[in-house]
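The other protein chains are all here in position, but one chain of the complex has been omitted.
Moving on to subunit A:
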Amino acid sequence: MTGKVMTVEEVVGSLRSGMTVGIGGWGSRRKPMALVRAICRSPLDDLTIVSYGGADVGLLCAHGKVRRVIAPFVTLDSIPLEPHFRIARQSAAVDFTEYDEGMFMFGLLAAAHRLPFLPTRAGLGSDVTRVNPGLRTVRSPYPDGEELIAVPALTMDVALVHLNRADHRGNAQYLGPDPYFDDLYAKAAERCYVSCERLVDTADLLKEGPVQSLLISRSMVTGVVETPGGAHFSSCEPDYDRDEAFQRAYVAAASDPEAWKAFRERYLSGDEAAYQEAVRLSRESA
């Protein structure tokens, strides 16, 4: 039963500075935050982050880990704007490849299918083409002759995703209402690491969800980590909802360097177990 089971430190220890890292989930939903927090504690830097962005992008920016963000948005959903991403952009601390949401999906699909690009209408006429001067168009070879944006494949060195359940081989299952794009990240990356709320026996996977909930096959997965609460403070339905109070505290702390220092000290100065314990204590005192 050794299989692919790892610790968050082992996963992050296998990454290298300068890598392109895809991060699953959407906004402030089912983000692999335990792995993100471990990157924040590591010496890694100069990363390119590919994400339908949320606090994953914000935290990594706040810790100086990011060279470039590739995203259609960075948002906390119930709080529209991500404060650390804003700070990073407004101080030009990170480069930004800004795509339309549909373009971004086609970039993932192209990479997952080992294609160099996929054509789409999305982006035409917008300033996405102005701020991405490397983007090219492609003309349909058929009689329609349409000229479309050729979205380059969003290939990645590594994908990090958080699912509800997984087995020790890396088969991974979502139990919430939306798979997001986690399977595409897994297929688009050279390596994919899955963190999960709970590791279960393969025979038990279908006890909690239908066969359609088996989103990621072990052939796509390099390593799997059990991290209960590993998506916190983003949501991980049905195991838990977004921790709105904590998210508000995160945003409030970002508005002031001293407050952010105190927040980091309180929650982010130790390992994942220390983080979870600090969150538990803050709930008790609330």
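We adopt the following convention: a residue touches a chain if its C-beta (ideal position, glycine included) is under 8 Å from a C-beta of that chain, and two chains touch if they have at least 3 such contacts; residues count from 1.
Operating definition for what follows: contacts and distances are computed from a predicted model.
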item	value
Listed names "CoA-transferase", "(2Fe-2S)-binding protein", "Formate dehydrogenase iron-sulfur subunit" or "Naphthalene 1,2-dioxygenase system ferredoxin subunit", matching UniProt entry of the absent chain	"CoA-transferase"
Hidden partner chain, touching residue among A:Val5, A:Ile79 or A:Leu199	A:Ile79
Residue of A:Asp45, A:Glu98, A:Asp157 or A:Glu208 in touch with the missing chain, whole complex considered	A:Glu98
Of A:Met6, A:Val128 or A:Cys196, the residue in touch with the unshown chain	A:Val128
Sole contact to the chain not displayed, among A:Arg68, A:Arg89 or A:Arg248	A:Arg89
Hidden partner chain, residues of subunit A it touches	26, 52-53, 71-75, 77-81, 85-86, 89-92, 98-103, 105, 120-128, 130-131, 146-148, 177-181
